[in-house]
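Of the protein chains in this complex, all but one are displayed in their positions.
Each chain gets a letter, A, B and C, in the order it is written, and its residues are counted from 1.
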Amino acid sequence: MKRRAIASFFIAAAITLNGCMSTRQSALDATGIEARSILHLWWFFLILLGTIFAIVMILTLGALLRRQPASERQFVEQHHTPPQERERKLSRMVSGAGVITGLILFALIVISVITGKSIAPSGASNALLVTVHGNQWWWYFSYDNDDASKIVVTANELHIPVGRPVLIRGTSLDVIHSFWVPNLMGKRDLIPSRITEEYLTADRPGRFRGQCAEFCGLEHAKMALWIIAEPPDQFQAWMNQQLQPSVAPDDPDKQRGLQVFLNHECIFCHNINGTPAHGQVAPDLTHLASRSTIAAGTLPNTKGNLAGWIADPQRIKPGNYMATVPLESGDMQPLVDYLESLK
Amino acid sequence: MRIIAVAAGCLALASCQTGKENLRPAPARLAVYSDAARESQIQPGGALTEPNVTNPDYGSAFAISEGQRLFDWYNCSGCHAHGGGGIGPPLIKTQWIYGGEPANIFDTIVKGRPNGMPSWGGRIPQYQIWELVAFVRSLNHEEPTASTAPRGDNIEINPANITNKAQGETK
Amino acid sequence: MSTLAELPSPQLAAELEAEHQALRRVWNDRGGFWGWFSVTTHQAIGMRYIVTAFIFLLLGGVEALLMRFQLARPENTLLGPDLYNRIFTTHGTTMMFLFAVPVMEGMSVYLVPLMIGTRNVAFPRLNAFGYWMYLAGGLVLYGAAFFNALPNAGWFSYPPLSGPQYSPGKGVDVWAQMITFTEISAMCVAVEIIVTIFRMRAPGMSLNRIPLFCWGSLVQSFMVIFAMPSVMIASTVMLLNDRTIGTHFVNPAEGGDPLLYQHVFWFFGHPEVYIIFIPALGMISSILEADTRRGVLGYPAIVLSQVATAFIGFGLWVHHMFATGLPQIGEAYFTAASMMIAITTGIIIFCWIATLWSGRLRLTTALHFVFGFLFIFVIGGLTGVMLASIPLDLQEHDTYFVVAHFHYVLIGGALFPLFGAFHFWFPKFTGRMINETLGKITFWMLFIGFNVTFFPMHILGLNGMTRRIYTYPVEMGWGPANALATVGACIIALGGILFIANVLNSRKNGKVAGSDPWQAGTLEWAAASPPEPYNFVRLPVVNGRYPLWLPAEERAAVTGMRTDKREILITASVDAEPQFLHVLPSTTIWPFLAALGATIGLVGSILTFSWYYVAVVLAGIGLLGWFWPRRPLEQEG
Partner (left out) sequence: MTPTRTLELSGLPRYDISNRDPLFFGQVLLCCIEGSMFCILMAIYFYLRLSVDVWPPPGVQLPHVTAPTIALVPLFLSALGSYWASQGAKKNDRPAMLVGMIGNLILGFIFIGLRYREIATLNFKWSTDAFGTITWTILYLHTLDVIADLMMTVVLTVLIALNRYGPKQRIGVHVDSVVWYFLVAIWIPMYFVLYWGPRWVGTP
């Protein structure tokens, strides 16, 4: 048991160090401008407060380990207080330490407020405006555009251009959620009836995971999202592709899949542009196959997983709102084939 | 102490169903009544026109709340509003055109009714229909008070309203 | 009565023996079944608080272990999401409302009258009522487990998640009403502790001579008075009425606001931390005084810091809400306030370190816990400074970093002092010494187990592990640190078992302690161990901050009080000059019946609002019996 514990501790330590190398979900691995200034602040705090901790511990252990002169010992035992002069000296040291604490804290307040200002929402002119809605338990994203026909709607995966600030404007339609992609920026609660905003700016391409940070019910644990930061031209290409209606089924198998979709409960909740399906309460499936995960980051987007998810969503994510839709045998394969063709 | 036990007993009676949550419906409850227009009495799950069929979800707060959600999601509220009626008849009432027993409401949802009520048979599985039935009946206080929410949390369904509000306009 | 043997004059000894017998007749609680429900002495009720709270600690600990086992490896299926949510909610609720606050209250109820030299608390029947309400609240919460109605919306139950639509069933109602029970109990204790400390101190115990533990209890009680109404409003008025009769406090569709709940809840919730922590400061001071053989350095500084902490504690609730995007200027203020509190706690800690440097240390188990406290709490305090900074909070809020932080603060800041205090006062509670070797082993197991469990959580939080998730995917790489934390939790559990075994064994077989085993300076050590129900045969007169450290010839005692009634002495609030004598009520069943009536009504009100009227009427009948004058009536004149 003990050896395993030691081993696990080293593994944990190794992972912590390692965390700085790859783009795993971590506040210690900043890949955005905002997250980086928070990270600098964090290291500053850590080093300063770590030093203070070390000093306090040395003082404490000093009291424990120091050799006390016999005369002092006797004096205390007799009078229940040290000699007056010593008491006064210690009191002065305590006051001094109190003053130093105050000064350090003042410095920390100032630097923290300055950092706070630098990352706070303010009008960046060229920002890309993305609206996010937290839902139990998935994310709705839409890219703002004055032309309503050019609004791109997607779910659980957000593509952003590298180097351009993105204004995340969020709210929720059910309970409180919190939008958090630690590599890029701190979290922001999504609150029903309120709009909250934050900026994030990726400074290198990559895929960054985030997840809901405010407890939102049964499947709070399985409410993840991915942000895919791409060079601007790639991002534009992705946008153009998302603006297209869905790919029409090109063979009888997929056509049957579409019919299965339309004839079952799926149609009430999901939207697929270019088909009669216009449900608005569940993730938009127009370009489902272009996304890498399903069920809000729960499963990789493969045919097998999709079939398993449709067949029994409550096994994979108990309590989620995807209905268990009983399909005739032979319907599943066409349906999955069709959905996975929606590039 | 005995009195506490009695009080606890009352609570138990009222809430044994209240607290029940069936996250994963049993396979038998997934049945879909595809033959919506059929008039035969023989159906899976027993004869539905029999008025004394009880709702398996009777008194379940979880089912009522699910029914409330589905009522919006399947856009029942589009015609019935939130029970007050509109294009469709109000659901808060004492007179039912097609009967107000659980089985009647179940039947109405499955088969549809003339003048606009669509048939939901063939689309949604049995367990969801029962949840809807439980919700509709809760609107008329025909479910235990302890399992019925006194109000919904229907925060604006249309997100546009919220944006307006943030910009200082009132609804 | 070993103390009597040492008396100089046989005549005085006989006198004292007679007084002792008379007081015993008056103060002994009735025996028998109903007698058990009629107890009003503070030692009995304080001990009931402590024992009940430790039982809830055990339950909360078992829940914590279950959660740790669920999280030990990725994609674990031991508990489903529903059960996990219920268990973490119950764990948080139990630890905050059914363990931490009541156990501190229990310690105050037991120790304060002893430390200030009186015979009971000011309102013994209210004290009993408070205990029964607390017990009922705990039973309601755990009783709900049998009806599948454990709450599942987290220990602060944010709406709309906890509202009527998203939390169907009775779980959140049970939670909200449980708060009512425990808050009523906390307020009862707060009122009587304040009045006891202000009005019933031994003659001569002016404000600057009150033991630091009593200062802690006093400050805590004032915080309860002003903080607890807020949570009653949040849970009972806002949440419960929204859920049962359809009010709209937090319903944005009708003009309410979900954030309003958060403001009101945290206006209580932040002071709550200090409500738990400030009495623990007092415990540390008491242990230090005894085990360094000197009075704590900077008594006025410590008292003022505690008072200042209480004041500032009310001004920083918003730091729980930084991620909700409030206006910036307000946020800067709350950052500053949150950091300021580090100055006051810092000063207290510096005073203690200086005390340690200049004292004659005696390395008891209790002092071990003080050192453990210093290590753990300083880490928790420093991570608290980090969380007060808005940018850092935006990253760390609602992650395992916060989980680590508040366990460092609450376990380090309250549980370690409490365990230390329990070992320290064990001889006073039971009359026997606790086994020190086992005690030290307990300490090391708890200390190591604690750090192994919670230290990795800091790293997990920074690596993006959010709070309250029932599982996580393998790819996140959180597995090893979580496995380690689970191992640590098992070590804590073993430490807990050892502690229980040690307590049970020492209670029976420990060395007989005598009244003052530690040669400490405060008045509780002048009473017998365990104390007689009347505490002191003759109330002490106090001439200094540490009366028992004064030479024996400078001590004095009060005479002339009646021994045929439960009489106590009322002294002036500031300088403790004797003012008048006051008779306290004897044993009575009515507080229990009043609590029972209130319980029936409040439990019913979980189902239907009108049961509140039942609660009012039944509790009113209880109060009528409670206050109805007994014959013979008190004589006039």
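The rule is simple: a residue touches a chain if its C-beta (ideal position, glycine included) is under 8 Å from a C-beta of that chain, and two chains touch if they have at least 3 such contacts.
Just so you know, these numbers come straight off a predicted model, no measurement behind them.
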| item | value |
| --- | --- |
| Contact with the hidden chain (one of C:50, C:194, C:503 or C:603) | C:194 |
| Residue among C:22, C:307, C:494 or C:570 touching the omitted chain | C:570 |
| Option from C:27, C:99, C:123 or C:611 whose C-beta touches the chain left out | C:123 |
| Hidden partner chain, residues of subunit C it touches | 3-4, 6-9, 12, 16, 122-123, 126, 187, 190-192, 194-195, 198-200, 203, 225-226, 228-230, 232-233, 237, 241, 245-249, 251, 254-257, 260, 263-264, 267, 526, 537-538, 540-541, 552-553, 555-561, 569-570, 578-583, 616, 620, 624, 627, 629, 633-636 |
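Please note the rule applied: only the chains that are shown with their structure count from here on.
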| item | value |
| --- | --- |
| Residue list for subunit C, restricted to those that touch at least two other chains | 80, 82, 160, 166, 252-253 |
| Multi-partner residues of subunit B (at least 2 other chains) | 21, 23, 69, 153, 155-156 |
| Interface residues, subunit B side, partner subunit C - complex | 3-4, 7-8, 10-12, 14-16, 18-21, 23, 61-62, 64-65, 68-69, 145-147, 149-156 |
| Residue ranges of subunit C in contact with subunit A within the complex | 80-82, 85, 153-154, 158, 160-161, 166, 252-253, 257-259, 292-295, 297-298, 301, 323-325, 328, 331-332, 335-336, 339-340, 342-343, 346-347, 349-351, 353-354, 356-361, 371, 374-375, 378-379, 382, 385-386, 388-399, 452, 456, 459, 462-464, 466-472, 476-477, 480-481, 483-484, 487-488, 521, 546, 549 |
| Contact set on subunit A toward subunit C in their complex | 1, 4-5, 8-9, 11-12, 15-16, 19, 24-28, 35, 37-38, 41-42, 45-46, 49-50, 52-53, 56-57, 59-60, 62-64, 66, 68, 72-73, 76-77, 80-82, 86-87, 90-91, 93-94, 97-98, 101-102, 105, 108-109, 112-113, 115-117, 119-120, 136, 174-176, 178, 180, 182, 185-189, 191-194, 196-198, 209-222, 318-319 |
